[in-house]
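Complex shown without one protein chain; remaining protein chains in place.
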Amino acid sequence: MAISEAEVRKVAHLARLAMTEDSVEAYTRNLSNILDLVAQMEAVDTDGVVPMAHPLDMTQRLREDVVTETNHREAYQAVAPETEDGLYLVPKVIE
Amino acid sequence: MSDPIHSLSLKKLRDGIHAGNFSVMEATDAYLERIANFNEELNAFITVTRDSAQAQAVEIDNRIRKGELDGAMAGLPYALKDLFCSKDVLTTCGSNMLRNFVSPYDAHVAERLKAAGGVLLGKNNMDEFAMGSSNETSAFGNVRNPWDTDCVPGGSSGGGAATVAARLAPVALGSDTGGSIRQPASFCNITGIKPTYGRISRYGMIAFASSLDQCGPMAPSAEDCAITLNVIAGLDARDSTSVDRPVPDYTATLNDSIDGLKIGLPKEFFAEGLNPQVGAVIERAIKEFEARGAIIKEVTLPNSHLAVPVYYVVAPAECSSNLSRFDGVRFGHRCENPQDLKDLYERSRWEGFGAEVKRRIMIGTYALSAGYYDAYYLKAQKIRRLIQQDFAEAFKDVDVIMGPSAPTTAFKLGAKKDDPIAMYLEDLYTIPVSLAGLPGMTFPIGFAADGLPVGMQLVGNYFEEARMLNIAHQYQLSTDWHTQVPAKFA
Partner (left out) sequence: MEWETVIGLEIHAQLATKSKIFSGSSTAYGAEPNTQASLVDLGMPGVLPVLNKEAVHMAVKFGLAIDAHLAPRSVFARKNYFYPDLPKGYQISQYELPIVGIGHMDIELEDGSIKRIGVTRAHLEEDAGKSLHEDFQGQTGIDLNRAGTPLLEIVSEPDMRNAKEAVAYMKKLHALVRYLGVCDGNMQEGSFRCDANVSVRRPGQPFGTRAEIKNLNSFRFIERAINHEVERQIDIIESGGTVVQETRLYDPDRNETRSMRSKEDANDYRYFPDPDLLPVEITPEFIASVRATLPELPEAKKQRFITQYSLSTYDADMLTQSRDVADYFEAVAQGCGDAKLAANWVNGDLSAALNRTGIEIANAPVAADAFAGLLKRILDNTISGKIAKEVFDAMWNGEGDADSVIDKKGLKQITDTGAIEAMIDEIIAANPKQTEEYRAGKDKLFGFFVGAAMKASKGKANPEQVNAILKQKLAG
């Protein structure tokens, strides 16, 4: 296995996925197979190759500093699971 | 008028409306009726916007009558893949996560089509978050291929491909990250183009892998695609990766000669892995091009075999981050009675996402995590550069590249569902093009021995969409593969 069950659990936690115990084995197997496929990359000599983050060699366009947005809170919160007094609600956050 | 509305090309539809042969409402109703008749079987639409389509049709009929609307897409019905945000319309991305998400805004392309006077018929089914090559990862059930309803339509734009193949809409917008327009177009006998990365704004197209995602039209013919591309291509200030470069009239050059066209055939695309039946159809079509004056040359893309591994690092890495916003707080699925914040996140996401999406989120998270970044993500980005350079070399000798869009014809539903790797290899020939950001298209070139359609993949150099559409159009002028519709849907 290219990835262990413990690593799968750790990754699931990092990705905030409530991995159920009965899923760990299948995910470990599938992810290992994918990593085996990916492992083909290892054989390639990439010394001195510039990583390619974007398909096109362009630079960032900049926006003028102008306020263009208006208040649409009601419309945007219409799709929210839970709000009160204009705030999004989540279980109590302890800092 | 003898030809039924659903058999008309975009151009003929538009001309029929403007000549007063039929109204926008009649055209809209004709398609709505077909959707009502066939969607149950095909499951190509997640949402049918019957009421708003009819309301739009009334309005557009009025505006055309008053002479306010005269464009090439005025009054034309269309469908959108369900990852394009549509204001006040359910936009699910094929996921339980967004099962109830009514978008508060329109994607750039949706705005453009609206402004051009198009009529939205509905939202097409798709693989969940565009992750899949068979449309079987959709939370809204699989789509069936109109050519054989026991087969998949391909994916992830499978709903759009089936829609066009069965003529439930004259055109659909899809998206292509690693082949999601080209592979289903091949499986469903339609024409589809993924333009150069950056040619069409991604604003409002729910992201899978941002450095790869690109929107594109799917329609029966190259001419239909050209008409649609004219409306949706071009700079959008809201997408930093949208390119500031003039958009040619893609219909203006459709009739240019292709005499002396230099076509490159990458030897790697004709090696082991390509189904011989598919290979035979491809080779026959290449010969047809040769007979029409094209020059055929072999080219090599020596790193193309690494494209799938590279893609399965880059795309999941980007998706793992892009999909973090689905956390049950501001929109989307939220689990019942979360105990605490961690529970809210973990259960909402576990319940909201399907297995393939979760696999990719986890692979991407792993590839970016401390200690693995260099070995996976950085390495993949470097090989991505090598793949791009391969194409640059090839384009020194040839005008375009041709080859298969997929190694096989449409496969049976369920055949690869539990084998992610086999599914990933479906995109063997399309992924290299996506990684390079090059434009790629598929057009119908016939049927394999199994009776299922085969599409040719045509790859151009950056921003060569007009030339590609011209080449496909010239082929379509003398062939009728693209006009063929399964008997049941004729």
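Think of it as A and B in the order they're written, each chain with its own count starting at 1.
One rule holds in what follows: a contact is a pair of C-beta atoms (placed from the backbone, for glycine too) under 8 Å apart; a residue touches a chain by one contact, two chains touch by 3 or more.
Quick caveat, the model's predicted, so the values are computed rather than measured.
Check B:Asp61, B:Asp148, B:Asp224 or B:Glu318 against the missing chain and you find that the one touching it is B:Glu318.
Here one chain is not drawn; of B:Cys93, B:Ala226, B:Leu301 or B:Ile387, the residue touching it is B:Cys93. Looking at A:Asp22, A:Asp45 or A:Asp65, the residue that reaches the missing chain in the full complex is A:Asp65.
Although one chain is not displayed, its contacts with chain B can still be listed: residues 83-85, 91, 93, 98, 101, 103-105, 107, 202-207, 209-211, 237-241, 317-318, 320-321, 323-327, 329-332, 341, 345, 365, 368-370, 373, 377.
Interface residues of chain A facing the missing partner chain: 14, 16, 53-54, 58-69, 71-73, 76-77, 82, 84-95.
The rule is short, and it goes like this: only the chains that are shown with their structure count from here on.
Distance between chain centres (mean CA atoms), chain A to chain B: 23 Å.
Remark: chain A residues 3, 7-8, 11-20, 27, 30-31, 33-35, 37-42, 44, 46, 49-56, 58, 60-61, 63, 72, 75-76, 78-82, 88, 90-93 touch chain B in the complex. Against chain A, the residues of chain B that register as touching in their complex are 100-104, 196-198, 211-212, 237, 240-241, 243-244, 303, 305-306, 308-310, 312-313, 320, 324, 327-332, 334, 338-347, 349-350, 353, 358-359, 361-363, 365-367, 369, 375-376, 378-386, 388, 420-421, 424, 435-438, 462.
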